[in-house]
Structure formats: structure tokens, C-alpha cells
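Shown here: the complex without one of its protein chains, the others still in place.
Here the chain labels run A, B and C in written order, and each chain numbers its own residues starting at 1.
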Amino acid sequence: MKSHYDVAIIGGGVIGGSIAYQLAKRGSKVVLLEKDRLASQSSQAAAGMLGAQVELGTEVGPLFELAVKSRAMFRELTGELKDISGIDFGFVDKGMLKVAFEPEQVAEFQEIIDAQQKMGQPVEWMNTTEVIAREPEISGEILGGMYIPGDGQVSAPELSLAFAKSAAALGAEIREHTEVLSLVLEQGSVKGVVTAEETISCDKVVICAGAWSGILLKPMGIDLPVYPVKGECFSVLTHKPLITSTVFSHGCYMVPKRGGRLVVGATMKEHTYDRKVSFDGLATLVERAKRLLPQIREAEWEKAWAGIRPQTGDGMPYLGEHGDWKGLLFATGHFRNGILLSPITGCLIADLIEGKTSEINLSSFSPTRHLIVKQ
Amino acid sequence: MKSHYDVAIIGGGVIGGSIAYQLAKRGSKVVLLEKDRLASQSSQAAAGMLGAQVELGTEVGPLFELAVKSRAMFRELTGELKDISGIDFGFVDKGMLKVAFEPEQVAEFQEIIDAQQKMGQPVEWMNTTEVIAREPEISGEILGGMYIPGDGQVSAPELSLAFAKSAAALGAEIREHTEVLSLVLEQGSVKGVVTAEETISCDKVVICAGAWSGILLKPMGIDLPVYPVKGECFSVLTHKPLITSTVFSHGCYMVPKRGGRLVVGATMKEHTYDRKVSFDGLATLVERAKRLLPQIREAEWEKAWAGIRPQTGDGMPYLGEHGDWKGLLFATGHFRNGILLSPITGCLIADLIEGKTSEINLSSFSPTRHLIVKQ
Amino acid sequence: MKSHYDVAIIGGGVIGGSIAYQLAKRGSKVVLLEKDRLASQSSQAAAGMLGAQVELGTEVGPLFELAVKSRAMFRELTGELKDISGIDFGFVDKGMLKVAFEPEQVAEFQEIIDAQQKMGQPVEWMNTTEVIAREPEISGEILGGMYIPGDGQVSAPELSLAFAKSAAALGAEIREHTEVLSLVLEQGSVKGVVTAEETISCDKVVICAGAWSGILLKPMGIDLPVYPVKGECFSVLTHKPLITSTVFSHGCYMVPKRGGRLVVGATMKEHTYDRKVSFDGLATLVERAKRLLPQIREAEWEKAWAGIRPQTGDGMPYLGEHGDWKGLLFATGHFRNGILLSPITGCLIADLIEGKTSEINLSSFSPTRHLIVKQ
Partner (left out) sequence: MKSHYDVAIIGGGVIGGSIAYQLAKRGSKVVLLEKDRLASQSSQAAAGMLGAQVELGTEVGPLFELAVKSRAMFRELTGELKDISGIDFGFVDKGMLKVAFEPEQVAEFQEIIDAQQKMGQPVEWMNTTEVIAREPEISGEILGGMYIPGDGQVSAPELSLAFAKSAAALGAEIREHTEVLSLVLEQGSVKGVVTAEETISCDKVVICAGAWSGILLKPMGIDLPVYPVKGECFSVLTHKPLITSTVFSHGCYMVPKRGGRLVVGATMKEHTYDRKVSFDGLATLVERAKRLLPQIREAEWEKAWAGIRPQTGDGMPYLGEHGDWKGLLFATGHFRNGILLSPITGCLIADLIEGKTSEINLSSFSPTRHLIVKQ
């Protein structure tokens, strides 16, 4: 074993970057290991919505609480990461608008509004006229929508790089094209990681390899039930933005990016690691986009892409230490909320590593709720 | 004037390349001037159909004759250009299939079949069963089609490069990023071309600048009514080809390229030089492709692009010398048939430059049929 | 004439964008015409140094004054353009360091320091130890350098887009792929511009087509002696930045960009529009970079590119109205200082168009100092 680190982080996406950043900031000696390039998988593909309220709907439990807390961290993070890395990750807080095309949705939205208002989260119903007043290009076909002022958005690839590069500037070591083959597990503790090139000694290991986390652990008899869900997106360009808020509809969302880019997502196909964009997935999104925003017809086509999100059986991420192996931590399974949850995940994991007691109850996210150590 | 050439060719697309190749082969001192990169406009964008019969339908006049003759030149050209440049331009002679979705089309196809058979060109009607037997993935919704065994296809960008690079190997000089600003016209003859960097002396000039040909000539008072028609395309990928022949339908064609790539084209938008792919154009093509070849849904999306084709008032290209200015020749306005007509255009123009009398009557293509020299 | 505008701006680079932005902000009806894409030429290629002091050395005349004033505008512009377009153009004000390898340079630097200090511009001499203390990776071979705290840098492509997209958001119309063929000049005034697609009526025209400005005007008998100077650059990547300030040496500069990108430039080749990167130019830069910053050997190679800068006979840009044609303005010839001078150029031209008297004496930049109207 050539080198020793306090913490080895496996996975160079937004979660790994955030953890590396928090740990480097607190003085830990960190190595971030990424088998491809930084942010080359779902962190690259994500549309970057911070949809704490829009994504979780009536599920106002622990994940909702976590999401709302994480969302609140972005404003400060903007300046912090820009100062260190120079990267502006494009935080926009112009709210989100979820519109209804069907009467059933109107009723459903009302329930969500009630549930979230009870939690003290601002959200309001807007009728068709009010929606159109706010976003004049949206189809007059809609039956109204709910407006969530607090749900913003960021550039996901740039947030991911901002975390990792800030971590590097603060002393973290980043190794790309470095595949972790197995962990060194001895006497109930993690002792290091084995890469294709060498064995790295460390005190703690954090697994944040997204949909690949389970694959990595399987040969060691550790079963982490994370499965892949492919999502396809496309983007168009205009000189003058078509919309200002993020707009959400049944099976389609539109996120207005800087300079007139509009990202439209996303399909969902479970249990595949195949990152190809399917003709069919794209054709479906194109159809939905036309219905929601007729003026998109005049936009310039840019490109299409796909990413593989990590999902879990109960839809909750795995955050915390493994019960059987000391020093082995997990931060994965964030599904469509990885970008949103990245700031708080970084802090929570850094707290756990430092032995701080968290003000957040992590029991719902325990990696042992499903984990079975085979032997 | 620093240098002297026999011929200066303006435009580095497939037409300019073909002319440069023929002239270099015959020993002329040639310079090819291209304002951007070789084959950077419609020669790059073309799907590469050699649709002598499919494109011209019942119009079995001089253009038809020219197209059929040009088509016959590809087989020999394949070996010739590959030997010189190393480039295989992907000539495929597996025929073309034009299918009908509407009863009117069935009648229309019958007329075409009659007209072309009279000209001695093989073409046959196939009923739905026969079409599906040939191309099993085509929609069963079709009412039959006509099969043209002689219409093949090539890779348009590679044909264009093969011409130009073969010309270079035979001594032609190629200058990219070289914009021609005006011609030197004296005493009824062309004497040279003025570029942004220098004046080049030459005996003949050939204008083959596609949709930009008229723009180039206008400041000199020469009116060449060529106008732009945008075409948008997209491509998908499969490992096993979905079709083997080129398939043509109302408003959509599909050209199977090497390695399982399928090119689908093309929209038509007149009077614009804007090369952006519009969302609307793409959405329309996507819809048509799904109808014609349902199995395309399973294919991988690759990309979309556009090109600007040069069209003329009567749909005939301009081929020949200008009446008023000796040594000023034109080879442009090929619209959707530039790839197909490139071999014969190269030979015809080289013949004219050498003073050979052509066996082809070029009066229908005369640049003076429309040309008005302003005074 | 279909449409009427207050001002037509010809050229979609950083200068055209800045003028469009200022005019749109002040309520003018503006159209920006770009023959290719926005920022597709030298504004895309520029390294983005704001080298008011480093570039101009002992020449502390009118251009120096202009440069210093323009430099001072960036801080405010950062927030302004980001608010409107969402684009952060990466303004960094960590100073510039110009280092000497030869004793002659040491003497030369001392003269510059004296001249600039007299003008009240901060600049200080640093010996080798002080330079290395500031930038530890710089070669110990250097003999010292001068440090200019006020000279910063930006991302040139993003600044260009931020201007244009902000202009669009404020109502300016942007037309890409729109080539201007000539101007409508009548009775001593400009009346419009003729594009390949239509004639656009307007009251004023601003020519900011960089190295192509002269080409555009020539057919109208207006001689604007701007000539092209090619510059080649390359970039490397590291996780942790190798330097923090921009570093300048004989024939080579290095600009540290966000996220660990390092841009190295730039060669100079006069009188060519050929944008290809030459092997030779690149090899020379690679050699110089190794000498200046030995640690660059460990960096990752990213890519190389080139741009075509507009230069004038006396090195001064053309800023102002044409003497003979009312309403015809020029803003070009900024050579290596286009990015730096873009903010003030936008304001000056907007002032002229509004008829405001400028506090800056523009006589040194007069387009009539060279301009000869042929008849």
C-alpha cells in the first residue's frame, strides 16, 4: 500500500464531488476515484431541477424534509464554489410551474398544495389566465397549474465540476480513469480500496457510484439494491428565452438554461445501463413538448442525450454507514433528486465521518434497511 | 498577380471537386477556392441518393437523360477515386423503392412507370406483399410501390472529398478559407479572381458555389437566379440494417448507410440560408419516419443536420459558358441532384474548357436562358 | 423593404454584441446580422485577457486611456449581464504577471513601469523570488517580472454570448446565417442593408465585422484598411490550477480559466483568413509553454484552435461615423484588444448613435483617418 488517505470516495459524480468538497474543506485527506471522467454519467445528463416540492408531491416525509433543507443551501454555495473554482453553476431561483392538462390532475394538485402548505412550504394554485400571464408561451389548452416559488434549478454538469474542482483546490486528490475493483475489508472495518493499478490505504470509504454502486459491492458479498433508470432529454435553442420558470407537465418538463437553451426531459426506462437515446423515447418527448409549449416549433434543435439514474426499492437514497463494516459509508440511490440533494448529502456524510451527530434523523435512509450481508 | 492558373474553380463542394478532378486528370493547372472547408455546405448534408429515376418521375427530358448518364458513371468512379485518394465513397446499387400510402399515389406511380419504361429505364410496380417481401420492416399500411433497380446511393461527404483529394493528388491546388470577392473581367473575358488575400490570374473561371453562386456574381452585375432551399435530415443507428434499399415515401426518404446508419430526410424550406435545424422540421420528419418504418422506434438516435441546396427557376441546373464573358463558366443549381449529377458535370465542364464538342445538348442548361447582364 | 430598424449591426462578435446590448438597453430597435453563428470567429478564439496595461506597454496614449476605462467596466457588467441572460462570463481580477527571460526585457519592463506609473496605473517590479512566491510553478529560469494587479481576464466566448443574448432579452433581434451583401446608400446617408434574403431598412448601420469589415465595404467603394492576423492557441487541463494570475512571457501567454483549464496563446500570422491550426504554430507554442511553466508537462492536453483578429495600419481601432455617409458607423480593428475594449466600444457607439457628446476624444480612432471613398 503506497499511500494513505483519511477517506476514499468512489464515484466522481455530483454526490462524490460534494462529499469530497466538504471533507477537503474540513481538512481531511481525501482521494476521489472515478472510473471514467468526472460527471460523466447521470450528473452530466441531469436537467438540474431543484424540485424539492414539485418532485415529492404529497410525500412530505423525511425525504421531503431533506430536500427542502438541501435546496436552501444552494444560494450560499453559489458564491462559495465560484470563489474557489471559478465555476458559476447557474443557480436560478425563478420558481417552478406544474401545469394540468386533465381534470384529474387539477384535483391531485389541490391535494399536493394542501399537504405542502401544511408543511409551511409556499405553493399556490394558478388558473389558466394566471399561468399564461406568467409564461405567455405555454399552451392555452392547460387547465391551470401550481406555482412553487422555492423550486429553482442549476446546471448539473457545472455544479458537479464546481464541487470536484473546489475539492481539488482545497487539497483533495482526484483520479479519473481509475476503476475500483474491490474493497479491503478486515476485522469488521474497511482498510482500503483496490484499483486496477494499486491498493490504496484509507480509514473510510464512501460509495457514491450511482447506479453502479451495487455492481461494485456485489463481488464482496454486499448487496445494495440500487437499480438503473434511464432518462432521455433533448435541448433546443432560441435567442430570447421561451419560458422563465421551469415548467412541468405530465411526463415532460422544461428547464430554461442560460443563453436561451431549453432542456426538455425526461423519459424513464428501468433496469438498463444502455445510455443510447432511443428514437422512440425522443419521439415521445418531442410530441409532449409541442403540446405543452407550441412555440417550441420555432426553436433550433440542439441535441439529445441520456443518463442512468440510481433508484432504490422504496425510492429513498442510501445515506449512512454500513452496519457490519466500520468505515464503509453509502451515499447513493438519489434517483431524480441527486442534484437537489447533493449539498446536504455532502454535509451529512462529512458529519458522519467526523463523528458529529446529525440534526437530521437518517433512519429512513439507512443502508441497512435493505442490506443483507451474504456470507 | 502572383500566380497563373488555367482554371480557377470557385466552390469546394461535390461539383467543384468533380470539375477539379477531371481537369487535373487532363493536365490542366487548376486552383480550387473554397471560402470555408471542403464539402462544408450541402455536399456535407446530402443523403447521397442517386435518384435519377425516383427524383425525376415523369419528367423524362434533358435532365433525366443527364441524370441517367451520370448515374452510370459511379461504378467506374468508385475504383478510380479510391486508387488515387484512398477514399471509398460507399457506392451502393441496391435500388430504390418508392412506396404509396394514398390511392392517388398509386395512379401517379403508374404514369411514372409508363414514362420511364418508354425511355428504356427499368422500373416495376410491386404490390404490398412484394414490397414487404423485399423490405420486411416497411409498414404494412402501404398500398404498394415502384422499385427502381438502377437508382443507388453514395456517401455524399466522402464522394466530395474523394473528388477534391484526388484532384490534389493529381496536382490541383486546394485553398480553403479563401473567399472570392470578385472576378477580373476585361475586354469580354475573365482574367482572374480576386480573393480576400490576393488576385489570382487565370484563363477560365468556373462558378460552382451552390446556393451562394448568385451572391458572388451580383456585385459584378451578373444575375444568376439561384436560390437556397434548406433541407433537414436526421440519422439513427442499428447494428443490423433495418432496410437494404433506399425507401422513398411522400415527404420522407430513408437511405441505409454502411454499418447500420440510416439517414432520413428531408424537409424543404425555400429562400433561407439559415442552416439551423428547426424543432418543427425535425418533429415532422420523425412523425413520417415512424409511419413508414415502424421498427425505427427501436433504433438509436444519432443526430440531425441541415444543408442549403441551390435551386433555379425552372429546376434545371446552369451548365455552360456565360454568353457575354469568355472563359466564365457555370456549374450550379443542381438542387437535390448535385451528388447524382456530379460525375457528368465534371466531365461536361472539362470538355467545354478543352473546347471539345459534347455529345449532350446543353441548351436546356444554358446559363443565358435566364441571365441578364445589368448595365 | 419589409421591416424598419433604428440600427442594423453587422457582425455578431463581442463588439456587435456589446453595441446591440447598449442600444437595446437604451430602447433602440436593433437588428444584429451575423453571417455565421454568434461569436464564431475571433470572439470564440480569444483567450480573454483584459490586458490594458500588459498589452500596451509604454504606449500610454489614447488607446491606453480607452483600454483602462473599458477594463474598469467589467465588474459591473458581470452582474448586469448575468441578471439578464443568466450567463456568467468568468471575470477574474487576479492580476497579470509579465516575466522576463532576457536581460534586455528587464530594462524594457522598467521603462513600461515608469511610463504607466506616471499615468497613475499600478504596476510593480518583482524579482525572481517574488514571482515564484506568487506563482510557484513558473520556471526558476526567469529574471523577474512586472505584476499588474488591475489586468484581469474573462471567458471571451461567454462574454460575447452574454452581450448578444442580453440584447435579445431586451428586444434586439438576432439573425444568424445572414450575410450582408451591400448597404443601401442614398443622398449621403445609409438607408438600409441588403442581405442574401431581403433588404432591411434602417437609419444607422454599424460595421463590426472584424477582419471581414473591409471585404464587406469594398464593393461599395469604401476602403477600410483592416487586415487579418491569425492567432493559434491551445489548452490543457488540470484538477488543481497550475497558476492563478495570467502569465505573460516573450511570445506566449497563459490564462488560467475556471475549473483548471489553462489557455496558452498565441501565434501571429498576418494577412491570412485561413483558420487552420498549423503544426508549426502549435509546435512553437508547445515549446514556449514548456519553458515558461515546466509543470505543464503533467497536464492533460485538451485541444488547439485559431482565430482571425482584425488589425489596422496604425494599430488603432476604427470607432466612429464615416465622414461621407451619414449613419454609417464603424467599430472594428481592435486587434488583440477586442474583448478588453468591448464594453466601452458598445457605450461609445451607442452614444454616437444617440447624438451624445462623448467625454472621450475619438479623433485617433476616426474612420476617416485612412478612409478614402473611391469614386
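Rule of thumb we're sticking to: contacts are C-beta pairs under 8 Å (C-beta built on N, C-alpha and C of every residue); 3 or more make two chains touch, one makes a residue touch a chain.
Computed from a predicted structure; not experimentally measured.
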| item | value |
| --- | --- |
| Partners of the unshown chain among those that are drawn | A, B, C |
| Residue of C:Met73, C:Ile132 or C:Leu282 touching the missing chain in the full complex | C:Leu282 |
| Among A:Glu59, A:Glu124, A:Glu197 or A:Asp324, the residue in touch with the chain that has been omitted | A:Glu197 |
| Residue in contact with the excluded chain [from B:Asp6, B:Asp36, B:Glu65 or B:Asp88] | B:Asp88 |
| Touching residue (missing chain; options B:Ala72, B:Val106, B:Ile132 or B:Ala169) | B:Ala169 |
| Residue ranges of chain C at the interface with the undisplayed chain | 236, 276-280, 282-283, 286-287, 289-290, 296-301, 303-304 |
| Chain B residues that touch the omitted chain in the full complex | 82, 85-88, 90, 92, 161-162, 164-165, 168-169, 174, 239-241, 257-260 |
| Missing-chain contacts mapped onto chain A | 175-179, 181-182, 196-197, 212, 215, 218-219, 228, 271-276 |
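Here is the rule we use: only the chains that are shown with their structure count from here on.
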| item | value |
| --- | --- |
| Contact graph of the chains (line, ring, star, complete, other) | complete |
| Identity of the most central chain, Cα criterion | C |
| Length of the line joining the C-alpha centres of chain A and chain B, rounded to whole Å | 48 |
